[in-house]
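Removed: one protein chain of the complex. Kept in place: all other protein chains.
Should a chain be cited, it is by its letter among A and B, assigned in written order, with residues numbered from 1 in that chain.
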Amino acid sequence: MTPAATAVGDEAEAGSEDTGPLAVRSDGLTKRFRSGQVAVDGLGLRVPRGAVYGFIGPNGSGKTTTIRMLLGLVQPTGGRSWLLDESMPRASSRVLTRVGALVEGPAFHPYLSGRANLARLDAVDATADPRTRTRRSGEALERVGLSAAADKKYRQYSLGMKQRLGLAAALLRPRDLLVLDEPTNGLDPQGTREVRNLVRELAAGGTTVLVSSHLLAEIEQVCSHVGIMSRGRLVLQGDRSVLAARGDARVAVVTTPSCVATAAEVLRGLGLGSPDVEGVRLVAPLGEVPPERVSAALVRGGVDLVGFEVRRSNLEQVFVELTGEGFDVAR
Amino acid sequence: MGDSARMSSKARWAVPAGAAVAVVGLFAGPPLLASAGSSGLPAITPQELVAAVASHQSQALSGTVAYTARLGLPSLPLGSASDSADPTNLLSGTTTMRVWTDGQERSRVSLIGQTSEYSVVADGPQAWTYSSAKNAVVHFTLDAAAAKRFQAEHGKTTSTPSVAPSMPTPGQLADQSLAQVQKFSTVTVEGQSKVAGRDAYELVVTPQGGGTLVSRVVVAVDSQTKTPLSVQVWSTTNTKDPALEVGFTSVRFAMPSSAVLTFSPPKGASVQQKVVGLPAGHPMAPSAPSATGGLPHGATVHGTGWATVVERSVVPEHGRLQGHAPTTVPAPSGAASSGPGMLGQLGGSDGSTPGMGGDQAALLNELTTKVPQGRLLSSALISVLITNDGHVLAGAVPAATLQALA
Partner (left out) sequence: MSLADETPSGTLTPQPTAGSERQSPGSRPDASLRPLEPSAGGPDERVPGAFGRLLRSELRLVLGRRRNVILLSGLAAVPLLLALVLFLTRSSQSAGEGPGFVGRVTENGLFLVVAAIFVCLPFLLPLTIAIASGDAIAGEASAGTLRYLLVVPVPRTRLLVVKALAALAFAGSAVLAIAIVGLVAGAGFFGLHDVVLLSGDTVSLGAGALRIAGVVVYVALSMTGLVAVGLFFSTLTEVPVAAMAATVITAIVSGVLDALPALHAIHPWLLTHHWLDFAELLRIQPDWRTLASGLGVQAAWIVIFSTLAWARFTSADVSS
């Protein structure tokens, strides 16, 4: 356990962790609704440039409200935030042209085709060149695999196609930062894989990606950094090593009934602390001890090894541990 | 930062608030300033003022007049007449009129309806009324004798001959109340005011001797041209608001364009010809007899001054049904052609009463109530009693006075 990692959100800790340039930063970002409900509470986001930042939390944990505040859609009731080193929402007209966003699902005019919808979004962009509009929207549609359906009306799109069009809109222009809120919602496994590949590709091109999800699996594979939200607070933030450090690995030994006492003694001798014993099965936290040393010591100690397993917790386990709730729990 | 952003978003609401204040200031400001009393006009005696008013006629002008009647009449059922310009509008509520005159014998007065107009154009020896709602023209011409007299006296007098039914302009009302009833009244100059943006003297005419419904008449007279700009007739029954109020809301003293003062019936309109005579006894007087003008044949007068009651018997061939007696009644208040005047003319079937065509019986029934003596109309300024034996009594007196006379 590294107590520092759980306490992310404290300025000092977050600041010290990343010293490089930040694509997204917030200090004490807070949103209290008029009803009095605090949706986001003192958030200190640190998204380094070039990172793929997994923004994870159960539904209703405040992810979308945070993203809306970052993009200037919702006014924070406290704290401040920066995108690409520009203060928001003051600099929104300057900085948002460099930011592609998918916020809480795609939304387009249902009676326009996908292509016409992209043309509309491009036409309202003061910095987009109308001469290259057709080519750029064609390329964006191609990238998300929507070329064939580009001229269908949006209302005829499936949920997955809508999601793809939303991504295409975010990719209409080269972006320095992509904010993707639940980008895989409504996509089939194939689509989810494609989105992951797209995110990888974009990240390889140098774009910072902030991707939120309540489905950990989708993010786990692509992100270089994570931030975990629970009940409006950021409970964990950092690069993957933070998770590794929390990787609370444990060793499980299955032996014969006669060797249980010996095995327990060997494990204690290695400094693993007292193991939990359930019949012929012993489980002990691994700590810093390499697993191969444990197996060797057990064999040397004459323990009959029926089974040997190292269990490392994945992000999901960390998540459950931190938030104390399942993924689909809404507030 | 967050706090300052919230401050600024709150501050944004100051913009519409400021805009609202500015708008209200802009719209409400000028009239408030304009209604502030004026001062510094040279002093003038009532007699001088009345004499000056009497000769104001030579003023050519055009302007807009607001007319308001609060006669306390039963409200008329909403019908076509209520939204289109029609002289019956003058019985109650506010009516806007446009007035153009060359100061001599040519003039146009238009009652303005929302999408209609009723015009009276007087052009020397002939006159026209035009109702846009009915697309109907009435053309008034003088009979041979009157035409001869008109020719002879043409240009020799300053008084406006009115061939057509006259309309209640401030000038008309002021003339009638000042010229005819002065000997029964106290006339004072009570101060100064501003009407239609012009400085004016306030002349107050107070009836003497009582017995009348009129408590006083206030005439605002333009300080420069001595043209009456507004007239208020106050009733004894309502001390809060004048029962009758006529005044310019804007006025320009200049010769109107000749196109406005002429008229020719439009294609497709129905045209009715009327030949009228000038009443005897008073040269060039309005065809509708006034208190001192020739009384119609068969009329009797009770009382004097403001409390005069005129009694007429029904002319048999017109008395189609009771309560439909042709009568024209003097307008002791001086409001010969305004709402009260029109009440007096109710039942007049000679056609010269504007807009009183076939609906008048119904209108009369709406306005009158049944009393032992017959049918009674009582308003803030005038009472009319149509007796069961076919007499009509009218005057600016309480209803009880008429009932006692009947």
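Following the convention adopted for this analysis, a residue touches a chain if its C-beta (ideal position, glycine included) is under 8 Å from a C-beta of that chain, and two chains touch if they have at least 3 such contacts.
For clarity, every value in this text was computed on a predicted model and none was experimentally measured.
*Asks:* Spell out, residue by residue, where the missing chain touches chain B.
*Replies:* So the residues of chain B touching the missing chain come out as 9-10, 12-13, 15-16, 19-20, 22-23, 26-27, 62, 64, 83, 93-94, 98, 100, 108, 110, 112, 114-117, 119, 128, 130, 132, 135, 137, 250, 256-257, 259-260, 263-269.
*Asks:* Suppose we count only contacts with the excluded chain; which residues of chain A make the list?
*Replies:* 20-21, 23, 48-52, 65, 68, 71-75, 84-85, 92-94, 96-99, 101, 103-111, 120-121, 123-132, 135-136, 139, 143, 169, 171, 173-176, 200-207, 215-218, 220-222, 224-225, 239-240, 243, 249, 310-312, 314-316, 327
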